[in-house]
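One protein chain is absent from this view; the other protein chains keep their places.
Every chain is named by a letter (A, B and C) in the order it is written, and numbering of its residues begins at 1.
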Amino acid sequence: MSTRLAKQGRLIDRSKQVTFTFNGTSMQGYEGDTLASALLANDQMMMGRSFKYHRPRGVVASGAEEPNALVGLGQGNRFEPNQRATTTELFNGLTSASQNHWPNLEFDIGAVNKHLSRFLPAGFYYKMFIHPKPFWKHVYEPFIRQSAGLGKAPDKDSRDADTYEHFYAFTDILVIGGGIAGLQAAKAAAQSGAKVMLIEQTAHWGGRAPVDGGTVDGQPVDKFVEQLVSELETMDNVTMRSRCMGAGVYDHGYVLGYERLTDHKPGAQGPRHRLWRIRAKQIVTATGAIERPLSFAGNDVPGVMLASAMRDYVVNWGVTPGDRVIVATNNDDAYRTAIILKQAGVDILRVVDARATAGPLAEEARQLGIRVDPGKAIAKVKGGKRVKKVALCNQDGIGGAREEIECDAVAMSGGWSPVVHMWSHCGGKLLWDEANAHFHPDPERPPLGANGEGFVVAAGAANGAMPLQDVLFDAQTAGEAASNAAGFTPVTADAPKGADVAEAPMEPVWLMPANADIQLRMKSWLDFQNDVKVSDVQLAAREGYESVEHTKRYTTLGMATDQGKLSNINGLAILADALDSEIPKVGTTTFRPPYTPISMASIGGEARGDVFQPIRQTPMHNWHDKNGADWEPVGHWRRTYAYVRPGESVHDAVNREVKNTRENLGLLDASTLGKLIVKGPDAGKFLDMMYTNMMSTLKVGKCRYGLMCSENGFLIDDGVVARIDEDTWLCHTTTGGAERIHGHMEEWLQTEWWDWKVYVANVTEQYAQVAVVGPNARKVLEKLGGMDLSKEALPFMEWRDGKIGDFDCRAYRISFSGELSYELAVPASQGQAFWDALTEAGKEFGVMPYGTECLHILRAEKGFIMIGDETDGTVIPQDLGLHWALSKKKEDYLGKRAHSRTHMADPERWKLVGLETVDGSVIPDGAYAVGEGVNANGQRNMIGRVTSTYYSANLGKGIAMGLIKHGPDRMGEIVEFPGTDGKSYKAKIVDPIFFDKDGEKQNV
Amino acid sequence: MSEPISALNHASYTGIAKVEECGLQGMITLRGDLSDKVLIKAVKDATGQKVPGQREALIKGDTGVCWMSTDELLVLVPYAEVETKLAVMSNALSGVHALAVNVSDARAVFRIAGANAREVMGKLAPVDLSAEAFQPGQIRRSRLAQVAGAFWMDDDETFRVVCFRSAADYVFKLLKVAAQPGSEVGVY
Amino acid sequence: MLILNCPYCGVDAEETELAAGGEAHLKRYGPGSSDGDFHDYLFMRENPKGVHFERWRHANGCGKWFHAARCTQTLEVFGTYSAQVFEPPQKIKDAITAKRPGWTWREFS
Partner (left out) sequence: MKHYSAFAVAREALRYHTGWERAWRSPQPKKRYDVIIVGAGGHGLATAYYLGKNYGIQNVAVIEKGWLGGGNTGRNTTIIRSNYLQDPSAAIYEKARGLYEDLSQDLNYNIMFSPRGVMMLAQTQHEIRGYQRTAHANALQGVQTEWITPERVKELVPIINIDGPRYPVLGALWQERGGTARHDAVAWGYARACSAMGMDIIQQCEVTGVRQENGRVVGVDTTKGAIDCEKLGIVVAGHSGQLAEMAGFRLPLEAIALQALVSEPIKPCMDVVVMANTVHGYMSQSDKGEMVIGGGTDGFNNYTQRGSFHHIEETVRALVETFPMISRLKMLRQWGGIVDMTGDRSPILSKTPLQGCFINGGWGTGGFKAIPGSGWGMAQLMATGHSPLTEAFSLDRFKEGRFIDESVAAGVAH
């Protein structure tokens, strides 16, 4: 059984007991445990079920590469699925549950797949479930989805209880990985004076070196680490962050650091995760290496574990996964596990070494009385929910002549693969190393930065340097190289001297035994989580899925939550063999960020809830909110759709506002309309290019309605332009148009006509602008007193500066409603006071505020177009009968050339008309008018569409505007608009001005 | 005329740094040829400062001038004086091609103060705010999360941030999140 | 994440401060131009695998437009320069030649 040892455990504090639960059972661990080590200490060998066959799964690794021991962590608003037990720090009150089984871990219905596995090889679903057709959606797929998936989905109504943030960091050199290589590289780099940042994904410095033993400069490795860390801590050009993983390397030296601040102490103050956006001149990847499993039958039975992981559990956490252990290997390193376990009092029944000869470590093992079998292999591991027996055979054979040994755990080592993810994210290339049978970074082909030079340097095991002494030497070199590349002068120094037992060469073993028969190959796992076996990869190759990408996608090899950290190289080797090719020729799949999964919330950072997106507010925003505003988002602005009174529906409110504005007095908050100052000797010339109409001839004190087109000829904006003085104009834009049109103007001024003397400034928010609209508009303003606003003093389409009450004000006599109307601009800081004054003074005149829907209806009654309703990016002024606004005198303006293209000049284009339903009903939004027959694709022929459609409370019927083929020539004709409600709407084509055709109301 | 009200009327919050809306600040956007003698003099008369160099901010209290771009300055004057100062400036500049316009009410100004001020800002702006890289006397135009903003330091522990008035509520909420207790980063 | 130096305010700005503006050094064709020229001006963009010239605006910054010379295959940046020129300055061309001998782009080389 797996148990806690009496001694050992460099990372745990036996004086601090911690209580946690697994599948509802309360268990004990120590501070410093990971969830995995604590579960093993409680003899919880089985920790989950596999993805496809629901086979029992136990922990196989001790770190980020773990594919099996995934749990649902926490509860309610802090529940998180698929959390690796191996990287979860234990804390008091931790609750965890295993995944992918029903009804429970021990007994799982889905495990039936296990027995069907022979009928469910790679890609079986491409070949099955084809007939009968409806079955896929209604029977097959629901079943497959249910048995697939992995972690439990969080509750549909759960709301993350934590907060998250980003941080922008800048450094000369970023070192990723706080093992001895990272620490040494950081020191070497820092000595050049460069600013160095060092990040480590775990809570501890030193990586796995302290477990593997050996000495540095004559002292134990952990002493060396201790000194190095405290040395770095005293250097003020060095920043160190533990629990901070290098998640991804992006172009131009941009790195994501994923810092887990409170995962190990939930509920603590502050954000849960911090996503670092690190800009570094140079990046050192000291990300270590990952041990490879061996492919033998039953290598997925709980209790079969990576040799390095097994000694980690003993040395770091004082836990042994078994009492009677067999070690299988193709290299010397695994002997360290045998020795360490033996010294910890565990029975090592056998070291099965596929090689003929081993190095000094094997001797040391024999000295301790461990039996070493050279040339041997594991034919099969027996046992269901944990290891019971192992059958041994010769490596060079098909797996016959077996010797069976009872045991409860197996340590396996297939050699080591450098972690090259960070090197590869941005295109760093790899080299195949025959001797060590692994890919390592090709220093000749690093990822290239903004200057075209390499910006990543690999160090230590991540660079393929395995023995202790090589690791330190390589790290020193990398640190110096990085500082040099970052523009500093490295202080060259000798690397500390690492000393460790020399190792005999490993021998690649991709299958145990070498010629294992098909029954064994069908039980030899490559990808433990996704249940991909040696036979599956061989099947893919046989069926022609020859590219490594094909094989990956066909078998799902390496697509599990570990992204193939354990399986990729082994699978690649099997594929290469099946294709009778070489591993480097077959190549690897692409490494993509993140290195290990990072929380969605950390990616979003602070942007959630209140600050998910900006909400732009006018100076009167709070008043609207207090007075029943039904909000409408317009860009980032919020505008009042209607002011709904108690007991009113939104629709009622709109109708009330419409009638009141026509009959009495309405107030509209028009502050969101853009206001751009355009000034300079060439301003007139410039505006003549920007607008389709002539602006240079506008007289000071007057206003003109202007249209803007893109170079493509389509309408992009409109608004009233006022001439302020000889060389100054003020241009109104649509709401949300301010930034867009300001940018548009700056673009042409800076990149096309940069010799023109024009300056533009966006003064939109300097003013609170209020439209005072209706028969009583002048009365209320006269009551407030101040400037003369009589018809004579301020005629239609003119503006004046002056005072209204005691407010400094610019008054525009313009109307978007057809009513007597003034748009009044006062300083934003007095907007609310001004609004209050109008509301107060307006009482006797029946004042009511109105919203955007009322505004739309009023303008529609007058046949005024609205950018975004009558236009949609495909409409030109000619379509809307706005020829009058297209200056004939001007040789050029943006869009003019485009208008002469054949399709733009096509008489068949749909043109603006008014529409009146014969029965007074309201045509649905977006309805299309149909003609006769169908087109070549069998679609009903359309002859037009509605662009605006409303119920007019003033006219007591539905009114609409629309674009109709030959519309203006078809006045009086009836066209038909089929609704999606089953009804069909018949409407008469009429003049778009429905109300006060002669404009008498506004000219008073 | 009635009492002018700033966007958030001096709202404030204290977490790992103190965040407060500063109230109204007189601001004039001045566009023109920054080497023009008339303009240089106009700036001097209004603020007592020379025309700042690239990304310089020459500010004393509520008076000063910031470099916004190769042809744009932000002139700071006391709010009460902005109209008069603007009139004088416009008058002085009447002969040259320049644009001076009052934007005091179009903006909101925040102060972030305390030992962690740099870190609070470092969570929202993609800018190197280490002491080596950013100091009083400099201005930086960038973004604060999702909106444009400009900021400078009044002293080594105090930032002043300028954003659009309409975004004031968003920026204040952002700063509160960034300054929440327990969120010290520990790098600056 | 591209990082470009704004030649106007001198800032090394990350992409989130910038707005991409498409192909650089376009010649505008207005009224009187042929259908072909106008079509090419609006739609026929250079789309090279390699050296490219493009426009950017330091939108969340000084607000200025500028030009960048960049490789679309490696994202290497050869330099940034004023938006107010009709063709790349010699020193930019030299910088490119040093890295990509024999490069050509439209009429430039």
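The criterion applied here is as follows: a contact is a pair of C-beta atoms (placed from the backbone, for glycine too) under 8 Å apart; a residue touches a chain by one contact, two chains touch by 3 or more.
Keep in mind that this is a model prediction, so the values were computed, not measured.
The absent chain, not drawn in this view, touches the displayed chains A, C throughout the complex. Across A:W416, A:F473, A:W510 or A:Y641, the residue that sits in touch with the chain not pictured is A:Y641.
Here one chain is not drawn; of A:R10, A:K388, A:K757 or A:R945, the residue touching it is A:R945. Contact with the chain not shown here comes from a single listed residue; of A:G487, A:G609, A:P681 or A:G920, that residue is A:G609. The chain omitted from view is touched by exactly one of A:T25, A:T234, A:Q367 or A:T902, namely A:T902.
Although one chain is not drawn, the whole complex shows that of A:H115, A:R145 or A:K626 it is A:R145 that touches it.
Even with one chain removed from view, chain C keeps its contact list with that chain: residues 1-2, 15-16, 19-20, 22, 35-36, 39, 42-45, 47-49, 52, 54, 70, 72-75. For chain A, the residues touching the chain absent from view are 51, 78-82, 118-119, 121, 124-131, 133, 136-137, 141, 144-146, 148-160, 248, 250-251, 254, 256, 277, 426-427, 518-519, 522, 535, 539, 542-547, 549-550, 553-554, 556, 559, 561, 563, 590, 592-594, 597-601, 603-605, 607-610, 612-613, 615, 632-634, 641, 712-713, 868-869, 872-874, 898, 901-904, 924-928, 930, 935-940, 942, 945, 978-980.
We adopt the following convention: only the chains that are shown with their structure count from here on.
A straight line joining the Cα centres of chain A and chain C is 29 Å long. Put simply, the C-alpha centre of chain A and that of chain B have 32 angstrom between them. Counting partner chains per residue, chain C shows two or more touched chains at residues 14, 59, 63-64. The set of chain A residues that touch two or more partner chains comprises 279. Listed in rising order, the residues of chain C touching chain B in the complex are 8-11, 14, 16-17, 59-64. Taken together, the chain A residues at the contact with chain B in this complex read 163, 165-170, 239, 268-271, 274, 277, 279, 606-607, 610-611, 613-619, 637, 677, 679-681, 757, 759, 761-767, 806-808, 827-830, 832-833.
The part of chain B that touches chain C in the complex is made up of residues 54-55, 68-70, 72, 126, 140-143, 148.
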